[in-house]
Each structure stands twice: as C-alpha cells, then as structure tokens.
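Notes for the one structure printed next.
A single protein chain has been removed from this complex, and every other one stays in its place.
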Amino acid sequence: MKTADEYVASLAAMKHNVWMNGAKVEKPWEHPQIVPGVNIVRLTYEWPQVPEHQAMVTATSHLSGKTINRFTHIHQSADDLQKKVEMTRLYCRATGCIQRCMGADALNALSIITHHADSAFGTQYYPRLLEYVSFFQENDLVGNAAMTDVKGDRSLRPHEQADPDLYLHVVEKRADGIVVRGAKAHNTLAPYAHEIIVLPTRDMREADADYAVAFAVPADAPGITMICRGAAPAVKRLMASPVSSRYASVESLTIFDNVFVPWERVFLCGEWQLAGYLAETFATYHRHSYCGCKPAISDIMLGAAALVAEYNGIDKAHHVREKLTEFMITAELVHACGLAASLKGQAMTSGTYLPDLVYANVGKYYAGTNLHHEMALLQDLAGGLVVTMPSEEDYRSEEIGEYLHKYLAGPSNLTVDDRVRCFRLVEDLTASKYAGLMMVASLHGGGSPEAERKAILRSYDVETRKALAKKAAGIEA
Amino acid sequence: MKTADEYVASLAAMKHNVWMNGAKVEKPWEHPQIVPGVNIVRLTYEWPQVPEHQAMVTATSHLSGKTINRFTHIHQSADDLQKKVEMTRLYCRATGCIQRCMGADALNALSIITHHADSAFGTQYYPRLLEYVSFFQENDLVGNAAMTDVKGDRSLRPHEQADPDLYLHVVEKRADGIVVRGAKAHNTLAPYAHEIIVLPTRDMREADADYAVAFAVPADAPGITMICRGAAPAVKRLMASPVSSRYASVESLTIFDNVFVPWERVFLCGEWQLAGYLAETFATYHRHSYCGCKPAISDIMLGAAALVAEYNGIDKAHHVREKLTEFMITAELVHACGLAASLKGQAMTSGTYLPDLVYANVGKYYAGTNLHHEMALLQDLAGGLVVTMPSEEDYRSEEIGEYLHKYLAGPSNLTVDDRVRCFRLVEDLTASKYAGLMMVASLHGGGSPEAERKAILRSYDVETRKALAKKAAGIEA
Amino acid sequence: MKTADEYVASLAAMKHNVWMNGAKVEKPWEHPQIVPGVNIVRLTYEWPQVPEHQAMVTATSHLSGKTINRFTHIHQSADDLQKKVEMTRLYCRATGCIQRCMGADALNALSIITHHADSAFGTQYYPRLLEYVSFFQENDLVGNAAMTDVKGDRSLRPHEQADPDLYLHVVEKRADGIVVRGAKAHNTLAPYAHEIIVLPTRDMREADADYAVAFAVPADAPGITMICRGAAPAVKRLMASPVSSRYASVESLTIFDNVFVPWERVFLCGEWQLAGYLAETFATYHRHSYCGCKPAISDIMLGAAALVAEYNGIDKAHHVREKLTEFMITAELVHACGLAASLKGQAMTSGTYLPDLVYANVGKYYAGTNLHHEMALLQDLAGGLVVTMPSEEDYRSEEIGEYLHKYLAGPSNLTVDDRVRCFRLVEDLTASKYAGLMMVASLHGGGSPEAERKAILRSYDVETRKALAKKAAGIEA
Partner (left out) sequence: MKTADEYVASLAAMKHNVWMNGAKVEKPWEHPQIVPGVNIVRLTYEWPQVPEHQAMVTATSHLSGKTINRFTHIHQSADDLQKKVEMTRLYCRATGCIQRCMGADALNALSIITHHADSAFGTQYYPRLLEYVSFFQENDLVGNAAMTDVKGDRSLRPHEQADPDLYLHVVEKRADGIVVRGAKAHNTLAPYAHEIIVLPTRDMREADADYAVAFAVPADAPGITMICRGAAPAVKRLMASPVSSRYASVESLTIFDNVFVPWERVFLCGEWQLAGYLAETFATYHRHSYCGCKPAISDIMLGAAALVAEYNGIDKAHHVREKLTEFMITAELVHACGLAASLKGQAMTSGTYLPDLVYANVGKYYAGTNLHHEMALLQDLAGGLVVTMPSEEDYRSEEIGEYLHKYLAGPSNLTVDDRVRCFRLVEDLTASKYAGLMMVASLHGGGSPEAERKAILRSYDVETRKALAKKAAGIEA
C-alpha cells in the first residue's frame, strides 16, 4: 500500500487536464480549491498505517492474498460489507464525505455484471476485469466512478437526443480498442484520481446499444477535459469554513472528446440488456455506502447541536434534548439499513457479495430526505448568529474587535473565541455553499429519491403480501 | 415440545380466575371472545412441527441440549437474536401479534439481571432462574410478562401514592416465600398462559425497595384475578372482522390480592438499584420483538392496500404506487433496526445475548409513531366504503341483498364477494375496535414513544459526537 | 322555522324505506342506531331558538327577506361564508359532525351552476331552483346531498362500466319528468332527511351525457331504498361510547330503482359540460364546511388530551404541553383556511358567494391528512388503558367492581368514575368503530386527498410564479 505522500507524488507524475474558473489548473494537487479534496484522499492512505484502524480499513485480497486497502477490495462476505459501511461512517465523521468509496463500488458492481455478461453472451469481460482489479490493488489506486451523463432532455432516451453526445457513447470500434465521446457530470474526486471508471447511467434498449459501454481509463488519458467547481480555499483561517476549507469534495464535469480505450479496459460494449442492471448494481453499492456516510454527517451535526446549545446556555432545556434525540434517531435508522443490507447481502455468481437492494435503498432514501430537517434543527438550536455574525476580520479588528469580544460572549465558563468557532462550524455545516453541496448530495448522490423509490417498488415482493391479505380476508387465490 | 392440543389440554387442567363483561368465565380457553387469543398461541405449538419452519422457530437449549421452542430459549448469539426477530415477523404476518414473545423476553432479561444481582449483592437468583428456565423449557410453557403497574398518579413515585397498592409490592416476607399485592395492567395472553412472570415497571429509589420485586407464579395461583377485555367473538362469519375474529389478543388487568410466591420463584426482592435496569432490559428485548411484529403489520397492510387498489380499479395510478412504496419503506426501516440490533447484540455476563439498545428503541419508536400514517394510507386507497358498507346481513338478505350484489361490484374480472371481503379486511385493520387496539399497542406496547426517546438519549454516546464537532470547529478539548 | 319536535314529527309523516342489518326499519327516527343521527339534526332546530346563537345560525333569506335557518341559506356575502364556517365549528364542537351542511352546500352549488347553464344553454334551471330554494327555506327542510356514485371499476368512465347503472343515470325522459336508476353511496343523514339532492360525482364527456343529471326528490320517493350502517346504539349507558351513542352520523347506500323526478325538480339533465363544474363547486363548498368541522374535532381532542393528562397526573410534563400545542396548530391552520376562503370568496353570476377554491381545498386537505396524527397524540397521552380497560359491567360488578374502583384510581383529587369516563371518551374518539368513521370521513368526506391536490394544482396560477422566477433568473419571457 502507498503512503499519503506517495499518493500525491503519483498525481504529480500525471497530467490531468483540469480547468477551474475559466483557467487551466497546472498542479491540481496543490491548488487551494482542490487541496481540501486531496486531503480527504490522503486520509485513506494514512489510516491503513494506523494500528487501531487497520482491521477495518484494510482487507485481504481474494486475488493475491495480500493485505490491501479496503477501498480496492472485492467484497467476499457479509462481514466485508459490514466493515465497509462501518469504515465509511468512521472516515466520514472526520471528512463529511470520503470520496474513495465510489471506485470500490464501481469495481464490485463490474465484478458481478461482467461475470453475468460472460455467461449470457460468451464475452471475456470478467477475466479482463480481474486483471484490472489486480493492477488496481497492486498500485493502491484511486478510482473515480463516472456514471451520470449530462442527459439533455430527460424525457428522451439516449439515442433520441437532439445531440447524440448527450449520453456518452462508442463512436468507433477499432482492432485495439474503442473511441468514446460524451460527458459525465458530478464526478467527485476526478481531478485527483488515478483512474476514471465509466459506467452506463441507466437501462438501455436495443437502439441505445452504443451507449451501453463500461470501461476504465487513466484520469489523464488524451481527450479528457475536467471542468471543476472548487471547494472553499484551503487557506489558513482561524475560524471560518472550518470543515470545508480542510475537507471537501471537488466535482468535475468530465468531457470525453474522442477518447481511446484499449480492449483490455473495456468491460461492457453493446450488451444493452445489462446496462440497467449494471447501473442499478452500482447504485446499490453506492447507496449502501451512503448508509455509512450520512450517519456520520448526523454524528457531526449532533455534536455541533449539543455544543452550540451549551454555548448558548440552553443545553438543559427539554426541547433541546428532544431535538438532539432527533439526530440520533435519523442517524441510526439509516445506519441500521446499512447493517441490515450487509447482513442480508448475498454472494452473486462471481462470488462477490452484494448488499440487499431494498435495505440499501431504504437507508439512502431516508437519509436523503431527512438531512434538510436535521439542518433546520441545528439552525434552530443555534439561532440567528449563524448567519449574521460579523466576519473574522471584524473580530480581529483593532478598532471594533473589542466590541465583538464583549458582545459575542456566552456562558462565562466558555471562551468567546470558542463560541465564535462553534457558530462558524454551524454556518459551514448549514448556511454556506458547502451546506448546499451537502444537501444536494444527500438527495442526488447515488441517485435521486425518486430513483430509490422506484428501485424499492420494483424489487419488493408485493405478491407475498397480497397473498397474506387474501388469506386474512378469506379470499381464495 | 407440546402439540397445540396438549397446550389447550394443559389450560383445561388449570383454574384461571377470569372475568369478562361482569361475569366469571368458566372455561376461558373455549370462550368465543378468548379463542382468538388461544388460536394465536396454538400456532406457536404447530409451527415447530412443520419442517420448513423448524430451523427458525426452534432452538437448542443451552441448558439441556434439547430442541426447544424458540419462545422458551435464552439467546446465546447474535444469530439467535436475528432468528427471533425474523421468526416474530413470520408469525405475525399470520396473526398480527404472536403474544408469546413476552415470556421469552422476560426470561432473557431476568437471566441478565439475576446474574448481575448475584455478583453485586451476593444473592442466589441466577441459579434459581436457571432452574425455572429448565422447568419452563421442559414443559414448553407459555409465560405472560406482567410489568406495567396501574400507577395511579404518575407524577408520584411508588411509595408516594395515596394507595400503596397502586404499584405491586411485597407485603410480607415469610420463611417459605413472599406475599405480594397490587395490580398489573395490559397483560396480554394472561388468561391462557401457564405462568405469570412479574417484573418491576420502572426505576426505583431506596424508599421504593418493597416495590423492587420480580417473580413467577402459575397463572391460576390463589389470589390472582384477571379482568379481561375480550376480542371480537370467534363466531362463524363469512366476512366481517376476518382477522380479529380468528386471531386477536386478549388483555387482562391482573389483580394480585395477597398472592404467595415461594422463594424458589423469587428473582428480585428489595434490590431497588436494579429495578430500572431490569425494566429497561426487558423493554429492550420487547422493543426488539416489535421490530419483527410491526413490519409484519405493514406487510399485511401493504397486501391489503395493493388488493383494495385492484378491487377499485386504481392499481395502475401513480399515486397508488407511491403509497404502496410508503409501506415498504416503513416496514424495512423498522425491520432493519431489528436486524441491526441483533447484529450488534452483545453477550452479557451471564452469556445471554442482549440486542443493541439504541437500534431496538429506534426501531420500535419509528414503528409506533408511523402506524397511524399507514392506516391513513390504506383508508385513503380504499375509500369511504370501509366505513359505510352495509352489514353482512344486508348483503345476505333476500329482499335487498341483490341491490348490494349489483352495486358493490368493482372491476368485472373480480367477484363481488371478494371485493366485499377485501373491504371488510380493511375495515378490520383500520376502522374497528381491533384497529384501535393495534394503534394503541403500537404506541404503548413495550413502552411509550417518550420512554423510547428517553432510553435513546440516555444511552447514546453524545460525548464522542461533541468531540467530533469540537475537532471540526477547531476548539481545543 | 320549525322546532326540533316538529322536525321529528315531519319525519314521522314520511315513509322512508330504510334497511339495517338485514331488516326493514319501521320508524327510523326512533331506531336506537339512528337516533344519534337524529339528535344532531335536532340541534340545528334548537339553536336558532337560542338568543346567543341566533346571529350566527340564522340568516335573512335573499328571496323572502325572512329569518331562516342558515342551513337553508344561499350565501350573499363573504360574511355569510365566514358565519357558515364559524357556525359549523361551533355546532361540531358539540356533535363532531353537524350533517346538515351538505344540503346547503348542494343548494348553493346548484344556484351557481344552474345560472351558468341557463346562460350557456338557454335552459330554465335557475328559476326552477329558486322555486325549490323558497320551498326549502319556507319548510325549514333537511337535505341530503347524494353525490358519490358506487363507481364500479374506477379506471372506467360512467358509460364504459360493465353495468351501466354503476353511475346513476337517466333511463327515461317523459313529458312530466325523468326516470333515473343507480345508487349513491355514503349518504350521511339520508334516512332522516326530508329531501335527497342528487348531483353528478365527476366530470363527464359527451358519451356520458345521460349521467350528467342533478335533481331533488323527497327522501321517501317511490323506488328509493336506503341500506344503512347504524351508529352505536343510543342506549342509556353511563360511560361507554359517550359521544357516539348520543351524536353520530348514519350513512345510507341509497338505491334509485327507476325513480321518477318531475321536471320542476330537475336542475341538470344532459349538459355534460357542466357536470364536473357542478361536482367541483359542491366540493368547494363542502371542503369549506370541513374547515369548520375538523377544527371542532381538534377542539374536542385537545380538550380530551388536556383532560386525560390531568387524570394521569402528567399535565405538567413538557412533552405533554408540546403535544397539546400540536392540536392547536392543526386546528387553526385548517380554520384559517376556512376564514381565508370566506374572506376571498367571490360573487358568481347568480350573486351567490363561492369560497376561494384553493383555500377551501388546502384546508380540507390539511385536516384530512392530519387527523390520524392527532389520534396518535391523544392515544399517546392517554396510554394503554384506552383499549384494555375492562367493561362497564365489570366496573359495576358486585364481585370484582371494587378491584377496579381501587386500581383505576388516578391523582387522588379526582374521582375514579370521572377518570374512567375520561378514558371512555378517548376510546370513543380514537379506538372504536366511530373513530374509524371519523378517520375515513376526514380523508374522503368532500373528496379524497388526491382529489383535493388535483383541484389545487388545476386552479393554481403557476404561470405567474414562473414569470417571477424567470424575472429573478434573468430569463427573458
């Protein structure tokens, strides 16, 4: 396994084509609006070196038998799934989002669908994928999962779009590989990933066959352009944006302008029947991941809520305690789904363990549709200062700083500096661009609430329940 | 293990002192308003004989090594806990409530607290309890857990009540045992149980020491009077009350009028420090059980909802499908908590496995506070006929029956009889005394929502979350 | 205006063809399961005699200039609408449902649509209707609005049904009138009404023209059969069913088997273009009425909640006070909609005032989808005794009554009798057939939640809001 510094060094050896705010970013790994994203990934290289974390954050490769980073592992048991969801919660308590889960989720989904494809269509994707997984594990790589197409008019299928490139598709098949064109949106971590793993975004029909394509390419492959929205700058600030200036995702809108992919990195190509299955399988893994990261957000918000109540002197109030309990209930309903999805996970034909689809979806759905309420609770406990507090410059000012030190005081056993820091934390978590990102990510990350509801409805065994009702009513089958 | 008939025969050999509607009930096991309760318990004797159910509904005694009914088992592993919660869901899909769980929950709780008492106070409760468990398993008994005192003025502690008997307490200690007086409320299954297992209902202080008492007595012990509210009569009806006339709980307000308990059946007596711990431990087990039974109710309601939508010809409507999904989400959030509580269950000092308190409480809380919404959804899909449908007598009437057969028709591929049955099912489930019972039981069974919130808040590790928030804010410990 | 006794006498002079439980009911107005319904209507004859109520419950006829019962009035101003909704709340605080509103709502809707029909189609419905209103006011009549057809397969339009009678329709047009066949469901109050006012239940297309029919007939017209589900018997009980044995609606499934209607009572006949408009206009009036009656239910439930908290000794607890506040918020959100719908009501072409459609629908929708939660709150505060309390016979028993008097005691300053009464009230309101009726009526009375959402969406001015958003975004029209 690599060290964090080796990870950054390996980025420096690549040539990501990254743009931000209208300009080319020369050394993305050092850019102040990208460093908060790199910091997160660094952590995933650091913890495997920390003895107390090792049992959870590393695994034994079923290919090489070696100890590997769990983020490169193909899950071989329900226990692997449980460790993954618990590891995710642990990491995200520190970082909000750990990002690196998506590569693992993509590889696991591919390990199921390529195996399935080979038996259904006589292809040779699965052995190819195992080669790739070995390479991935050996080099301890970071993979971005590029799934969501830009989609254009969502009422139209891929091949019906006015511009055929609005979904990524194969534009040429050659002896040595394929050429693809299109764009993938919301690619968290792409500008500091080693690999881009591309998956189809939805079910396809025969006319969409060219769009049914999955593959991996180096993140700096010719033809790839990443246009990014940056995190809050990782400058030295004492108080403001305390979370998001240290740890925050960076997303890329990733353009594939006639990118060449050699056959040994192509994992689906034209088998349109499996596009939806692959998308859904990735989604199941990724929603399972959310059952770890969203409770971690609740953990931080609960902590902030308990803290700000103290800094306001209201921690004994009954309604405060009731509100704190809300965070607990939300966090554990979601995490319970993650654990249940693990416990009821099953081995697929390739041996890979897949979490239970219903539990993974129910957990993500509940998390996604309740975060806004948690934000409201935290803002409710904190009060108006969250948004009206003067700036740090005012607080440090020679002329007026004294006023603020006087009038921002809370209970006298607590320092004013810390009280200000606490409000800045609440601001960062609930009333900032970063908060906006968290809200939208909770809804749409891993799929929208509507997608989750549909997945649940489609896979749920309603007939068994109808039979129960018929029996109860005395209706003969 | 006994057969169902042997169970009933064993009841016939006892002399329960049962009253209902102002009159003594001579043979409770045959009384039409008690038979629906007996029917449920019969099922718990039948399924252990059914090969496909055996792995789930039986267990191996850790005392005798024999195969026993799982409802008499002391859980020895997380897997035992998982089987218990899954068994509960399976049974309750047929019966709504399986009742017999409470005896097992009481024995398991006692197996933890008696062990604890012996090491803390040098008592000999644990070996006594093991004797009792052996007897209980050997004879395949049904136990009622009598916990909730009538409580009088709830703002007062037990010893402060105007009448000292408003909480059950020890009134005399003799060489051979103790004499107790008081009343326990809401004792489901008591009139057809073999044993009454009495537990304290809350935490106690030193002045309440006489109220800190736990013991077991035969259900027909001298001095016990059961005053019951009956189920819907188990008469032969074609349509009405299709669930509750077959399977429904009967509750007793159980009076203990100077009841003698020999020392070998006394499991706590005066150790007031442990009263709350015992109450909470039983509650944890019982809330864990609810994570099985409440999803079963959702299963039945989902089935009824899907069915009634068909019988109305609206099953394709988008809003109908959305509403069906609500049942799924609710059911699985709760059941996920049951599974998670099992998976994270831990061995206590006696070796007994205890489900995770937080998950058990979160699951029961969510179930209890969402059933009313599920009822609303089912009524919403069914429409006004649920409550305005004329009686079965009208439907069978020679004079007017034809009108009803004509005008109660739904989609023409479905029979009118079945449509009427379907509405009667919805009525029974949502708009009847039985529905009232289900609603109140979902809120208060195993403890009220407020009790569950308090249990969560009390046991949740808030300090760890505050530390996360401090670190995120840059506040030094 | 009539007295209450004159009202009953006038029923005795009619020959309603009423059936219940498979038997013909000879004197409906005296039948113990119908008397609770008659009691409600009696009240609407009593209060106009009570000086303190007169200003609210009477009105001045715009036809005769005489003082009339407000339930026979055609609203002439926003103030009339406000008085109607406030009168409804006042009455329903006593009775739960006042029933008589529906006749007024039907007449008012007809006064708008007949006027509209006459100008659109050159018909003479409006003068006919005014004649009928004069007759109705003069005789201080009670009208049932028979709207909801039995509908058969709801995915089919009226003329597409397997049996053409599943929606009521004209089967013959004669010189002196029309003959109709079909059945109307959920006809509250029909067995003790003077008149049945029939309205179409939905929008129609040309092929459904025979189904676009509105008219009035005496409730005992030849060919009408009412098959009823009765209220709780109005027997002399000391405690049980304290509300529903005194005041409760009775519904009829009303069969029209070739009923003759003279032309002077026909108000729509074939003008299918107006069927939906009439249905929606009646619905708007009736949902406006719900903005009065549902807050009254909240009033009673709040009172019961505050009371039962006292009888349990928990009235000082913070969570109890929070729950009480929930009832207040729910009640006043709904009533505010009733007031706003009145204030923003507008005169239609006939001069009749129509409440604002959006506010009327929003209010009813909110009420209908929140009652179940209010029931949960009340059950939560009351506890398990709501459903496990032994019967009144047990309480009165010589043998065991003393036990109950002892063990059902609450705070010592309150009597046990009253505590039992209080729990019986909560049972009646939340855990009984009556509660089931209340729940379903809150959802479906005046139309289902889905119907209300559609009405809101259809009539809401979305374009104005889109223009606001475009302007805000800088998008040129």
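Every chain is named by a letter (A, B and C) in the order it is written, and numbering of its residues begins at 1.
Here is the rule we go by: a residue touches a chain if its C-beta (ideal position, glycine included) is under 8 Å from a C-beta of that chain, and two chains touch if they have at least 3 such contacts.
Here the structure is a predicted model, which is why all the values come from computation and not from measurement.
A.B. asks: Any idea which of C:A13, C:V50 or C:A472 touches the chain not displayed?
C.D. replies: The missing chain is touched by C:A472.
A.B. asks: Of the listed residues C:A59, C:M87 or C:V358, which contacts the missing chain in the full complex?
C.D. replies: Among C:A59, C:M87 or C:V358, only C:V358 touches the chain that is not shown.
A.B. asks: Which residue numbers on chain C touch the omitted chain?
C.D. replies: 82, 93-94, 238-239, 242-243, 299-300, 302-304, 306-307, 321-322, 324-325, 328-329, 332-333, 335-337, 339-344, 358-359, 362-363, 365-366, 418, 421-422, 424-425, 453, 456-457, 460, 462, 464-476
A.B. asks: Considering the whole complex rather than only what is displayed, give the residues of chain A touching the chain that is not shown.
C.D. replies: Against the left-out chain, chain A lists 19-24, 148, 150, 152-156, 162-163, 165-166, 183, 185-186, 225, 227-229, 251, 253, 255, 257, 312-314, 316, 319, 369, 372-373, 375-376, 379-380, 383-391, 393-394, 396-397, 399-400, 403-404, 406-412, 427, 430-433, 435-437, 439-441, 443-445, 448-450.
A.B. asks: Which residue numbers on chain B touch the omitted chain?
C.D. replies: That gives, for chain B, the contact residues 318-319, 322.
The working rule: only the chains that are shown with their structure count from here on.
A.B. asks: Between copies chain A and chain B, are the contact residues mostly the same numbers or mostly different, with half as the line?
C.D. replies: The interface is built from the same residue numbers on each side, given that over half of them are used by both copies.
A.B. asks: Per the centroid of Cα atoms for each chain, what is the distance between chain A and chain B, given in Å?
C.D. replies: 40
A.B. asks: Which residues of chain C are in contact with two or more other chains?
C.D. replies: Residues 319.
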